[in-house]
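Structure, as structure tokens:
Shown here is a partial selection of chains from the complex, left in place.
Here the chain labels run A and B in written order, and each chain numbers its own residues starting at 1.
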Amino acid sequence: MFSYLDLQTQNGQRIDVWPVPYEGTVSFGRGTSQGPEAILRASAEIETWDEELGQDLADLAHFTTWSAFEPPVSGPEEVLRCMQEELASICTPESFVLTLGGEHSVALAPIRVYQNLFPDLAVLQIDAHADLRESFQGSPCSHACVMARTRELGIPVAQIGIRSLCREESQRIAKETNQEILTLFAHDLPSPEQAAAQVREFLGERPLYISFDADGLDPSILPGTGTPEPGGLSFSWLHRFWPLFFGKCRLVGMDFCELAPLPGAGVVSESVAVRCINRVLTAFLRQGGPNAPG
Amino acid sequence: MFSYLDLQTQNGQRIDVWPVPYEGTVSFGRGTSQGPEAILRASAEIETWDEELGQDLADLAHFTTWSAFEPPVSGPEEVLRCMQEELASICTPESFVLTLGGEHSVALAPIRVYQNLFPDLAVLQIDAHADLRESFQGSPCSHACVMARTRELGIPVAQIGIRSLCREESQRIAKETNQEILTLFAHDLPSPEQAAAQVREFLGERPLYISFDADGLDPSILPGTGTPEPGGLSFSWLHRFWPLFFGKCRLVGMDFCELAPLPGAGVVSESVAVRCINRVLTAFLRQGGPNAPG
């Protein structure tokens, strides 16, 4: 396989990159199992220098890319169990794992492991879909349920970019809003400055896990996702958000899921994915990163 | 074939969906004959709940998808004649037919049938091209002539998103503007609020037919059309326009044409098409729809 960014340096924070090419039983094929390889491959072509922030990610971090997770064929519960087992045996509070999906359902494994390490964990979700269904296509572990499962663990969830949901999810958000769920809908999006302030207030100083579903971005700039939804976050909105957002909170891990590369449409989607991941990491690490004295 | 939205309900307004996979004699192939199937297939994956309007289209309408029209091979005039015959035999003033093209030329058949039912019919055209040529590639029934033919019937036409036309079409628009043609050019687009007011004033309380050419939208969000033209309508502009626009006017029918799915580029274009159709219907029907007491 390929290595994330393909750097030869050992500067700054160590980041473990975990490719999880898992795509559940598919009837009409979505392609998210090809996501990790596409991201790793594209990453070698992307400059690590961030002109706006005046920082080079290669100074702030180095990356260790693990072998790809080999999902068992016995269903999604078993996949999550194996992922958790593997991750829990390696992960310490000092580890920073970047999980590359695969379906969004795989995010549940690192969320559970990180909650064991940081009991007051909070989650920031970038997504087009609320993912708050109780069950979908006969499984409580579908990609459409990952935040329902997260909420069951008592973890507060901030959501940005939501624009596709069913009435039940809408009602749940209305009921829980501002206490356990903060939803910034795409059709009513505040400025990056306002959003950064709102989310910071909601999350407080909890340790933070970011779960980034590729379809949170608008499909004009990231068309390669299983269920593209127009009206999403622009690249520049999100790009500006991260440096405004990071401050006191400590980012402990993150995932990037649901990229489904489009073989006939070039490498725009995976290049954008790498840019998004790098921006999160650069914006966070320039402050000192997870192991800096808080 | 597939069914639009694949709902199992019978709520609200009945809408008949008519796939017309017609693409005229082609030398270099454009792919609009694949449009209807792509739209129907994508529609099953799209949520019917509209979070912003607080409405579920599945409460407002149910859909009956007809077998696809089988175009005869004897040229475009004959295609239009057969379409009209088939449609006229079924359509009553209470029918709402959603025609899925195919080339934009097919719009002429429902426009003629609806004008017979509603003699003061007006047309609202979403398009990149003015379609006001007298003739193109040797035929007066080309996709580039559909609004010239509509105007010949005395039907007033409002156009939104126009940005590709020849000098003759430009001169015609200049001459007829505000009396029989209202053209909102893409390079000089007013706000959705202003546009809604302008178009409402132009159309008055005439029964309305909407002819939606996929290339009215910007190709960044809908790349799958035969002749993509940059500088088009953004998804959010149009999304905001519809709820502002609908009020007194009665929508009697509509078409969505010129989608040419891109097999190597995912399903963004067809997903956007469904979102656009659903928004028009939801924005209109929440007021009561065509059969509501006006």
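The working rule: contacts are C-beta pairs under 8 Å (C-beta built on N, C-alpha and C of every residue); 3 or more make two chains touch, one makes a residue touch a chain.
Values in this document were obtained by computation on a predicted structure and should not be read as measured data.
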Going from the 2 copies shown, figure out how many the entire complex holds in this file. 6
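Rule of thumb we're sticking to: only the chains that are shown with their structure count from here on.
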Separation of chain A from chain B, taking each centre as the mean of its C-alpha atoms, in whole Å: 38
Tell me, which parts of chain A touch chain B in their complex? 162-167, 170, 185, 187-188, 218-221, 223-225, 227-231, 260, 262-265
Which of the residues in chain B come into contact with chain A in the complex? 45-47, 49, 51-52, 56, 218, 220-221, 235-236, 239, 262-268, 271-272, 275
